[in-house]
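These notes concern the structure reproduced below.
Shown here is a partial selection of chains from the complex, left in place.
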Amino acid sequence: MNTIGLIAFALVGSAKAIREQFDLFGVAVVGLATAFVGGTTRDLLVNRVPLTLSSLSEVSLGMLGVVLAVGLNVVLDSPDDHPVTMLADAVGLGAFATTGAIVATEAGTSSFGVIAIATINAAGGGAFADLLLDRYPFILVTDFYASCAVLGGVTYRIVTSALATDGAAAALCATVTVGTRLTAVNRGWELPTAQAFGELLLGPDDN
Amino acid sequence: MNTIGLIAFALVGSAKAIREQFDLFGVAVVGLATAFVGGTTRDLLVNRVPLTLSSLSEVSLGMLGVVLAVGLNVVLDSPDDHPVTMLADAVGLGAFATTGAIVATEAGTSSFGVIAIATINAAGGGAFADLLLDRYPFILVTDFYASCAVLGGVTYRIVTSALATDGAAAALCATVTVGTRLTAVNRGWELPTAQAFGELLLGPDDN
């Protein structure tokens, strides 16, 4: 799952940079950032040297995603919107949320820490890539994406507290994250804005 | 003071995200980032696991600020411009600058380190939130905001060097930061740009 996620994340990030006419160095940086900034931030937060800097196999998977994006760009219009990419990206979201929850739990953080690090590990790379592309992190404005990782992190925390085995918690975390993500894509789920939420509570604003 | 600051910072950050039509997840992230990114960066710089990830009570205060912003948005136009919010924000600026100066001094940084970490702790969260909102960090362009934390940090450093007790240094740091901030708001203080500064030295540019 981690393998699929690294390739998919790098592919999605690179495809966004290609669309913005970044040069090949920029395409590679945005792709690798999408794949690795989440995990690197996780490692910095729990105070250890990022794995990315010592493991060559992970980086190779990221580079493969970059190369795929550049190659597919010649034959497809938007390789990052392809159903296979969407599926692989959802699998990556689940894998990274689970890894984040495990690392945070091992580091002894609070419940909030587990959920926050699961979310950052899963969605932080994409958000950072959007900053490099000089636009809003899309996960903050629309879509139901990082919220799936939040739900996965909550699941992990509840299951580990309920004294189930860590393996069960990890499997459930991944299942919840991938499941809610795929459902969100199919159904077009979105979270309301605060304005829409206010209208929901009080009825439409007549100003 | 720290309590007031966390609530005020989260409220101000969330209100900015609400105005930009972020969804509720985005509103919560920007609010929590405003409250906690400064302290988290401080902890990373002095190489310790961020307190935010282990203390649930701090996060609860941040979440309270987010909820307040969403709730007040229904009844007020700009809850972040309300005089009570401005006052609470100034108190937070003072509290966070002081905490930053104390942590940096304990970590054995140079005078520059003390001032830099006091400023980052106090103003870094707001600056990061502006990056998430895809605009200039406002503290770099206008207003007299981070400069109050710089003055507070300088005060702390001078007082501790002069061998006064740490308690006195902390009290003076907070007083200077809050005092200059409130005066700056009342008097509309702004720092000059380099262009205006050049004209100040040389007279107006006739080009």
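The chains carry the letters A and B, assigned in the order they are written, with residues numbered from 1 in each.
As a working rule, contacts are C-beta pairs under 8 Å (C-beta built on N, C-alpha and C of every residue); 3 or more make two chains touch, one makes a residue touch a chain.
Remember, it's a predicted structure, so these values are computed and weren't measured experimentally.
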In this structure file, how many copies does the full complex comprise, given 2 in place?
3
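Note that only the chains that are shown with their structure count from here on.
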Residue ranges of chain B touching chain A (in the complex, touch as defined):
14, 17-18, 20-27, 29-30, 40, 44, 47-50, 52-56, 59, 69-70, 73-74, 131-134
Per the touch rule, the chain A residues reaching chain B in their complex are 44-47, 104, 107-113, 116-117, 131, 134-137, 139-142, 146-147, 150, 190-195, 197-198, 201-202
